[in-house]
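A single protein chain has been removed from this complex, and every other one stays in its place.
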Amino acid sequence: MNLETRVYHLLQPATDDQSRASRLVDLFIIGLIVVSLVMIVLESEPSIRSLAPGLFHGSELIIAVLFLVEYVARVWSIPVEPRYAHPVWGRLRFIMTPMAIIDLLAFAPSLFLGGLVDLRMLRLLRLVRLTRLLKLARYSNAAQHIQRALMRSREELTLSVLLVLILMLIASSLIYAVEHDVQPQWFGTIPRAMWWSVITLTTVGYGDVYPVTVLGRVLAAGIAVLGVGMVALPTGIIGAGFIEEIRRQREDGRRCPHCGEAIEAEDDDD
Amino acid sequence: MNLETRVYHLLQPATDDQSRASRLVDLFIIGLIVVSLVMIVLESEPSIRSLAPGLFHGSELIIAVLFLVEYVARVWSIPVEPRYAHPVWGRLRFIMTPMAIIDLLAFAPSLFLGGLVDLRMLRLLRLVRLTRLLKLARYSNAAQHIQRALMRSREELTLSVLLVLILMLIASSLIYAVEHDVQPQWFGTIPRAMWWSVITLTTVGYGDVYPVTVLGRVLAAGIAVLGVGMVALPTGIIGAGFIEEIRRQREDGRRCPHCGEAIEAEDDDD
Amino acid sequence: MNLETRVYHLLQPATDDQSRASRLVDLFIIGLIVVSLVMIVLESEPSIRSLAPGLFHGSELIIAVLFLVEYVARVWSIPVEPRYAHPVWGRLRFIMTPMAIIDLLAFAPSLFLGGLVDLRMLRLLRLVRLTRLLKLARYSNAAQHIQRALMRSREELTLSVLLVLILMLIASSLIYAVEHDVQPQWFGTIPRAMWWSVITLTTVGYGDVYPVTVLGRVLAAGIAVLGVGMVALPTGIIGAGFIEEIRRQREDGRRCPHCGEAIEAEDDDD
Partner (left out) sequence: MNLETRVYHLLQPATDDQSRASRLVDLFIIGLIVVSLVMIVLESEPSIRSLAPGLFHGSELIIAVLFLVEYVARVWSIPVEPRYAHPVWGRLRFIMTPMAIIDLLAFAPSLFLGGLVDLRMLRLLRLVRLTRLLKLARYSNAAQHIQRALMRSREELTLSVLLVLILMLIASSLIYAVEHDVQPQWFGTIPRAMWWSVITLTTVGYGDVYPVTVLGRVLAAGIAVLGVGMVALPTGIIGAGFIEEIRRQREDGRRCPHCGEAIEAEDDDD
């Protein structure tokens, strides 16, 4: 295994059978992302930033340099992956992938534009890097269960979001019709009424907007009850997805009561 | 296939095995409904309407004319359907169906009463036309799953709505008894107290009304906990419906891949 | 069948195989209860009562008389039931049952104390008579499903209510410790803090009380997340109860794959 391959494997999420070093690199990168996010969050609080302004500036530079090193190593070693095998075009194509661009934006501005403009928003792009956590999670059973359960019901979930949107449109139109004369600042137009309807349907209920007429309240009561259904529908769908997932796992290696052969095993070479 | 049959099939929701043209017509009509609804929503916002009042007026006319064309084509071609086979009475009976009346009301006022009266409410009837989306969805597996899961538990869901109504009546009466002297504007009569009880039971909790006496709060705490149950009951029912639905699909024609015997099939006479 | 038996069967909730007359009597009594409740609710609204004060007073008298007739008929015919077979003691014992006392309280005050004192609260006892609806529902499949699903998980549900109470006590104590100096009117004592904790744990969130210190908010955030768990736990329990219920029904008449005999059929006399 040459250096390029070694670096490549160190940077990729470690599987169970890989070296401890690769796991340490994973944890170090994830740790760095989390630390840098915590710094951004804390820095946004003036009372905390004023305690040690130098600390925040210095650590930001160090983190950016470390991200730079990781980025360079990743680009250098990427031809190990067959998709990006060509030493020039493979690397260029990798640099153009969305994840690589986000990786670049996560450190480049801090290094090259530092102090010139307000970079807070750009640095928040590091949030996207947290998806790397999900990559790691890919090797966790629990994450696979959740992912498969959600994937199995993705069509039903999409459809229930669509139902909610239609419901929201109907609710907004009706409450607009009933209340727009009484509370024009909240229900004077349908788009304004949408704020109320989404906050009611999700049962959040801030209480900044609520109907005051009798008819509006009767309507709102009905919509609040439908909002409960809006919680119930995806919950039922997701729950069913999980149960199906558990059942499938259980049946790996389950046998037919008639001939004794395994049923539904993927790797069944009968 | 003569022209009448052709037009009829173009206008009906397309099934998988139908021509691409029929699908395009479906999408065009749905798109038109969505666009016209978005226009109504945006138009209700004065700051947006003032940007281009002519645009809204003009597009409304165009949309109404297109709906008119669709309506005429639909009525003209309906005798293809056996139920409406008679060239005169069949068409008349079709015109009298609720969906056809809604289709008519969705464009006729804009064309014939335009500028005379405020048509916003009438035009919102187009929302009802969105049920056409559901017709399309009838051919989607996910929609069928949701529909069958809900249909299977419809009696239990109806009963839990009834339970909620009784619970609401009891909650309103009790809170009225406890708080009507202290907050007459909110709890002075049982119908007024209902507003509070429905908003609490659905866990929306706007916060415009809440009990202030000790006894009222003890009562409200109990009702809030029951409100959680009110969310839990339909969720459990819907979830069970989905799981049963998944199980049925799985068992339709499920056979052991080795010996060909049906597994867990009802008509299994082993 | 003598008159006593006939009256008795007319007054009992009708089963599927009973006469239409018995069903009509059921519906009439339920209808009377619902009407009288609607009257009480409407009467509590002064603007409605002032429309027709005589109507409310008159209808209340008529309803009370009808309830009196029902009560007398019920007491007279009760010896048909073996438990209350004795003509004197049987009837007396029946009169002393809680349901019979509630039936009596539902009309007696209106008849004998009418106009003397405020009877609204007493008349609300009729709400209890609505449990008769549940008696009717006993013959409905859906009601039996819900009942059996809840009964099956009653221990788990009781335990989760206990967990919630402990959680509420812990949450109240902690928030009291953190916020009682800053907001003594809301968190000055543990019992006061309980109002906040129950409204937060149930995710109702009126917004009349909320922590304002940083520590209080961190605590409240944790409690709100636990509140989501508090919704999830009973929902999961009830859902599992329903699924088990559906499974049991399905397996009535299911056969063993080995010997072909039915499994788990209650009335299996093999």
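In order of appearance the chains are A, B and C, and numbering begins at 1 in each one.
Heads up, the rule we're going with is that a residue touches a chain if its C-beta (ideal position, glycine included) is under 8 Å from a C-beta of that chain, and two chains touch if they have at least 3 such contacts.
Just so we're clear, the structure is a prediction, and the values are computed from it rather than from any experiment.
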| item | value |
| --- | --- |
| Hidden partner chain, touching residue among C:Pro13, C:Gly90 or C:Gly239 | C:Gly239 |
| Candidate in contact with the missing chain, chosen from A:Leu24, A:Val41, A:Leu55 or A:Met151 | A:Val41 |
| Contacts of chain B with the absent chain, listed as residue ranges | 203-207, 235-236, 239, 243 |
| Residue numbers in chain A that touch the chain omitted from display | 37, 40-42, 44-46, 120-121, 124, 127, 130, 133, 137, 140-143, 145-146, 149, 161, 164, 194-195, 198-199, 202-208, 230-231, 234-235, 237-243, 245-246, 255, 257, 260 |
| Residues belonging to chain C that touch the chain removed from view | 155-156, 158-160, 162, 166, 169-170, 172-173, 176-177, 189-192, 200, 203-207, 210, 217, 220-221, 224-225, 227-229, 231-233, 235-237, 239-240, 243-244, 256-259, 261, 263-264, 268, 270 |
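Here is the rule we use: only the chains that are shown with their structure count from here on.
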| item | value |
| --- | --- |
| Repeated interface matching A-B, over half of the contact pairs identical, chosen among A-C or B-C | B-C |
| Intercentroid distance (Cα basis), chain C paired with chain B, Å | 30 |
| Chain A and chain C, separation of their C-alpha mean positions in angstrom | 43 |
| Two or more partner chains touched - positions in chain A | 203-207, 235-236, 239, 243, 257-258 |
